[in-house]
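All protein chains but one are shown in place.
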Amino acid sequence: MGRQLGWWGSLVASSGFMRFVDRVLRGVGQVMFQDNPLTGAFFVAGIGWGSYAAGMPQVAIAGLVAIIVATLTAQWLRADETSLNSGLYGYNAYLTGLALATFLAPGALLWAYVVLGGAVSVVASLAISNVVKSWGVGALTFPFCVTTWLLLLATYGFSGLAGTALPSASVVTPFEPYAASPLGIADLIQGTLHSVSQVFLKGNGVAALLLLVGLAVNSLPAAVCALCGALLAVGTAHVLGAESALITRGLLGFSPVLTAVALGAVFYKPGWRVALYAAVGTIFTVVAQAALNVALTPLAIPALTAPFVIVSWLFLLPKQCFEPPSTVSLDTINVDRTNIDARKPAA
Amino acid sequence: MGRQLGWWGSLVASSGFMRFVDRVLRGVGQVMFQDNPLTGAFFVAGIGWGSYAAGMPQVAIAGLVAIIVATLTAQWLRADETSLNSGLYGYNAYLTGLALATFLAPGALLWAYVVLGGAVSVVASLAISNVVKSWGVGALTFPFCVTTWLLLLATYGFSGLAGTALPSASVVTPFEPYAASPLGIADLIQGTLHSVSQVFLKGNGVAALLLLVGLAVNSLPAAVCALCGALLAVGTAHVLGAESALITRGLLGFSPVLTAVALGAVFYKPGWRVALYAAVGTIFTVVAQAALNVALTPLAIPALTAPFVIVSWLFLLPKQCFEPPSTVSLDTINVDRTNIDARKPAA
Partner (left out) sequence: MGRQLGWWGSLVASSGFMRFVDRVLRGVGQVMFQDNPLTGAFFVAGIGWGSYAAGMPQVAIAGLVAIIVATLTAQWLRADETSLNSGLYGYNAYLTGLALATFLAPGALLWAYVVLGGAVSVVASLAISNVVKSWGVGALTFPFCVTTWLLLLATYGFSGLAGTALPSASVVTPFEPYAASPLGIADLIQGTLHSVSQVFLKGNGVAALLLLVGLAVNSLPAAVCALCGALLAVGTAHVLGAESALITRGLLGFSPVLTAVALGAVFYKPGWRVALYAAVGTIFTVVAQAALNVALTPLAIPALTAPFVIVSWLFLLPKQCFEPPSTVSLDTINVDRTNIDARKPAA
């Protein structure tokens, strides 16, 4: 593996085009905090499969278009090289592209939206990072949420863009009892896997396995945290009495998965104290996901990964209470430095 | 009194358990900015009476459970000793516990919610303090609002938790004329007292008197500001034409009471200029309370003390315009240092 990546490193160093491809792949990997092009390749494969299987290949393409536009935009804006090389200006754009093509009908204006969203997500990343880095935290996926929320909300005012998978609006209503389908072990396994793949807006078991492999090639702790976070989320949602369909489709678990990885394996030095803290954060992210689903009901837009962002900021800001991982430097936005790259080949 | 508290100080110094009790009581006192265990004891008594009289003893118990969990959490997180000893990690939890038990039906999951809310309120306190202290202000009760809002909103997505006293949702509608019951002097007095007790979510005259006594034993200016703030709020709401029931039940006055105490007696050096400024802030808090009640109508959750937080931040951030009280140091979150403690017995 080290040899393979040493070869990759030489290739990247030798060609502007391959440098660009490397930035794009690392950008995809950074959706789950992994600064590794191989991880990114596994993620692209998983999302490609998930989109194809769902009969919506334009979703995977929109993600790639948005991240390419974003990387070009960041280069045009002369954003700092280190962050560019780590893919930190790409992950929000990738999610923005996936979300726009998931929720909106195909058409020429959708692609204009994807390009605009990709470019603006970089501006939002730079802006939000500049604000939150003084507090010692990263922008996480908040630039994705802000950019995508504005673009989706605006479609209700434009005839040129139409939602196909947006929630319908109502004021908040009490939980309506329904004939719950009792959840068996197969349902819980599906819910767990789909919680992982819904990080990229896909409900697909194969995609989930490709994502987990992509995580594991760069960071085994991250893969373990993702899986445990998904299990804990599914269990919590079930105990609290959430709707079965939401649980099995992974729709209450994707934000908790991100929280579990962020708190458990990336931004703090792993250990039992951190594991307990991350577990509380993961459980509270299930609450926050349900809460934001409810709060956005009158607006007819999805919560995206905002529950992860809110809870992770709350749990990362008290940084004086835990040791940082020795490998994270404070001047980076959102980066796991325990990566395998050309300059430091894995053993 | 000094002698009595000197005795208390020795007791606290001699025993880990009494140190813990002292932290809890000061935490209750900090809901109204008082770092004094005797004040906290009066507050606990008032809330206990108010809960018992309303036939909801679980409310007072939930407040105590939450603050005990919060104090243990803060100790486990190794939060700083000075703030711990001043009760600064407890007041948000106490309010969170009271609110959850006030708005939700009793049951096993309610108590799980109270424990989770108590723990998360500490994380939120540490997080929000870290952000706002660079601006020179404290977290106030914003950690309580954020934690409780998320927990309450989520109940609309879970069958395991049900609201019993939550507002019902609708889109915003113009003010509907109703046959107002003309307010007599007795109504205004009740509205004033209930404005004080509603700081702790109770509409109860005896509780209000116990709260005022609790304030007065530590800070007479704070008690005077609370009473004057309540009167001003009731008068303002009446002049603007608010619904009589909201006025007499103190539901437009509790946030203004907190603003009046914060601006008039705690964070600025008292004087005529500050009094006028605090009066404008108190009046504007009535507007903000009505505004947030309206804004949260589609979401079916209460505004809690957010109007106080928003207006107090607005009026505290221009700190260059006034002298600070000599007794507040900038590295504290939210603390009135004019307290009677073991190291500085009252004369």
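Annotations
The letters A and B name the chains in turn, as written, and every chain counts its residues from 1.
Everything that follows uses one rule, which is that a contact is a pair of C-beta atoms (placed from the backbone, for glycine too) under 8 Å apart; a residue touches a chain by one contact, two chains touch by 3 or more.
A quick note: this is a predicted structure, and the numbers were derived from the prediction, not measured.
Residue A:109 is the one among A:45, A:72 or A:109 that touches the chain not shown. Checked against the full complex, the one of A:10, A:82 or A:130 touching the unshown chain is A:130. Considering the whole complex, the residue from B:80, B:187 or B:243 that touches the absent chain is B:243.
Contact between chain B and the unshown chain involves residues 134-136, 171-175, 177, 239-243, 246, 280-281, 283-284, 287-288, 290-295, 298, 313-321.
Remark: the residues of chain A touching the chain excluded from display are 77-80, 109, 116, 119-120, 123-124, 126-128, 130-131, 134, 146, 149-163, 169-171, 298-300.
What we mean here is this: only the chains that are shown with their structure count from here on.
Its C-alpha atoms fitted onto chain B, chain A is found rotated by 120°, rounded in steps of 5.
The centroid of the Cα atoms in chain A and the matching centroid in chain B are 37 Å apart.
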